[in-house]
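One chain of protein is taken out of this complex; the other chains stay put.
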């Protein structure tokens, strides 16, 4: 098959950035010799040596905390946390410091680090390996939160995140790690800066907002909808959930008058809540139906045997769009 | 002055519950000899002894983590964290365990603990002492999150939280600790179970949703509004932001057609987002204006000299209500 | 004297009773009833067989990933054997041997590993915690239970397990400090299997032993040969008895080795020299224990053969029961909404109905999965 998987694209992005900028380095549990438990850093140790690809002790606080120090000193560390479910061990470092050094020091000290972590369902793993709690980070002022949808996007957004002057929590939808391939751009040097949402399909009748793995389910559902119901959907990939590019979303809703938003995370206070609130605030008079949230449920994420019942399915998404169109 | 402050009410609630139920105990930094840095546990050590009122080492993880163990064993621990700003040190224990043991053990093990923490602005303190990040906890399935508005409510809700079979994050609006006094009920034994929002004032024209310290600003603003604009507001104190009693809110909005929601927390993904989303979902056809959020801003909370510019002021709330009424 | 050495009253000892050839130090040899010795041995055989079978089931996609025990049987069984049924057992995620000793049914473990919460089955009397996936995060829970025991004046004890990697986490540090400050009846059993996934011990920490980490808390700490079931038992028993008498916690480092992969998702040949594994194969706790039992006249080769076959059959049966149960379980969505709260809030109940409606609609359409 042509092209690369998301795992390979992320690997390539790090490789290129490390070659371009010697202040970029990678640290985390099992990122070196093992190449990362998902193989995202495969080969980087051989290429860049153990000063720049560092296997650390089992210490999320020290990984994030020392990455802060490295960033303060002038490096651009990429800290890998093995699963988002273990990122909360270091949550106080993120809330208390990563998001604040710029402010606290009146701009003198900044922490342009990237904290990478796989998140979301789809790998038949144990408890704590399937959650989507990106809203914790998106609710924290001072952070950027990026979620790529495809290999190419993963490559582009990770590079942009590494170059970004602000700290980025880079959440990798692990269900997409090996789903599908894409060619990377020919010209590898041009990297657009981090910048909001992308309209992946234009349409007139309904706005469909999603990100990460759910985007594909949304797109599949839209295909069925367009075929069976003869309507056009505008599909938006948020790409960044913080800062949230609600302007793009609102412009779309002001055209379509209807919106659904889809994510894996629990509904309550998930990103869909903010999208719904901002649409209501800014596009109220255009709205012909309530904004519909198609999301994970407000309970603990089940173990993997029942995961699919928990996640928004194509059918649920399709139904949600139909309800919204019929409202 | 008659009645008790919120600090005294909380103290009284713990005292009564500890006297009633010997499995209730209090642990935390400085809760014993010092009586808590806000004096909430004043005198409890003398009354109940150092086995039940325990000064711990400076370890939030161990405070919450050992409280989990105590709860698993059959105790009903109250864990005090000194400020919500230091609760993130133990966030992984809350996200990973407090909220999950019931589920994980298929109901065999439950953790009926209460994690108390002062939150919010108003004490002219250093960084990390003024934040309102209750949404982190409210977004975590399996937890209850309670926020009292007054001495009497603090007494009642803390007692109910201690008796509740689920884990409760009990967030105390520190700006209200010594603001105003109220009598506690004569009959101290009757304690209503934790149960959703309360309509503190009935009205017809607009629904005003708030909780904690902002409720008073909302009430003051409503007074001005009612006086100057001749309208009636229905004021709802959420009391619990998880589970969120949106049914009460929606019933109100279906009557008034308009709503504002007020909180100190950053706007993005704050509780107001969820309220706005649920109102839009369930009361869309009744809505005559977009739900207005009057909140803290999406930046790091400033140090105390500029705190008032950050917090929703009475004027901002008044203006927000007027905009909503005039929409 | 301006420069003086502080006397810390702390030293770290290393205990070993059964050597690599199965020779015993008779002075230190504990007095374990024959029946128990043989039970422990049978359990070792069973756990090995179970591990292997799970690996196959996983490769066939019938269960999910899991962490094998191979190499650590003595560390787990020697210590758990010292615990009373009424004491508390706080596992990490690799203690299948200890958990089986505590009475877990193999089929339940398979149900759990297949992704069903129902595999966790405790009775009201259970004093075993479910597995804890976030490394080290269970350690403070064990401390809290021990605190509860102390407050209640009960004479129970808590045995808390974790690995070498766990000692780098803050949770380990905070929990051990607490336990010693309050002199709680808890024993910390660190299975130092020399690897944390791909990270070897010397990259995990620069301390010469893990046991010495206990010195930070003024805690009694020692090292044992973790592949020597007798030494593990003796050290744990003593620690438990001290704890039971109110003398506070002990930290035990059991030196052992993870002979297998980290989990089925892992390929250790990527990071670990084959030689090292071979060296440790020689110290395998199972043949060593077997030699000991044979030398003591408790066991002969035939028994080993028969029991090995019996283990295979036991696992066969467990797998059959597991598969029957899976069939019955279907994909009942209700389970998602159970045990979330004592009583679900209204909107969660509405979500539950939403899922139920979906599943019903699907069934009516005659669709499978």
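In this document, chain identifiers A, B and C correspond to the written order of the chains, with residue numbering beginning at 1 in each.
Please note the rule applied: contacts are C-beta pairs under 8 Å (C-beta built on N, C-alpha and C of every residue); 3 or more make two chains touch, one makes a residue touch a chain.
Predicted model only: the values in this text are computed from it and were never measured.
> With touch as defined up top, name the shown chains that contact the chain not shown.
A, B, C
> Looking at the full complex, which residue from C:180, C:263 or C:351 touches the chain that isn't shown here?
The one listed residue touching the chain not shown is C:180.
> In the whole complex, not just what's shown, which of C:216, C:265, C:294 or C:359 touches the removed chain?
Within the whole complex, the residue contacting the unshown chain is C:216.
> Since one chain has been left out of the picture, which residues of chain A touch it in the full complex?
On the side of chain A, residues 25, 51-52, 56-57, 59, 61-62, 64-75, 77, 92-93, 96-97, 101-110, 141-142, 144, 164-166, 243-247, 278 touch the unshown chain.
> Touching the missing chain, which residues of chain C?
That gives, for chain C, the contact residues 2-6, 8-17, 25, 27-28, 168-174, 177, 180-181, 203-209, 211-213, 215-219, 223, 231.
> With the missing chain put back, which residues of chain B would touch it? List them for me.
Where chain B meets the chain not shown: residues 29-30, 32-35, 37, 55-62, 85-86, 89, 124-129, 267-268, 297-300, 302-307, 309-310, 313, 315-316.
Rule of thumb we're sticking to: only the chains that are shown with their structure count from here on.
> Can you check how far apart chain A and chain B are, centre to centre, with Cα atoms defining each centre and the answer in Å?
Using C-alpha averages as centres, the distance is 31 Å.
> Which positions in chain C touch two or more other chains at once?
In chain C, the residues touching two or more other chains are 117, 134, 137, 170-171, 340, 345, 347-348.
> Which residues belonging to chain A are in contact with no fewer than two other chains?
Expected reply: 85-86, 89, 127-128, 268, 297-300.
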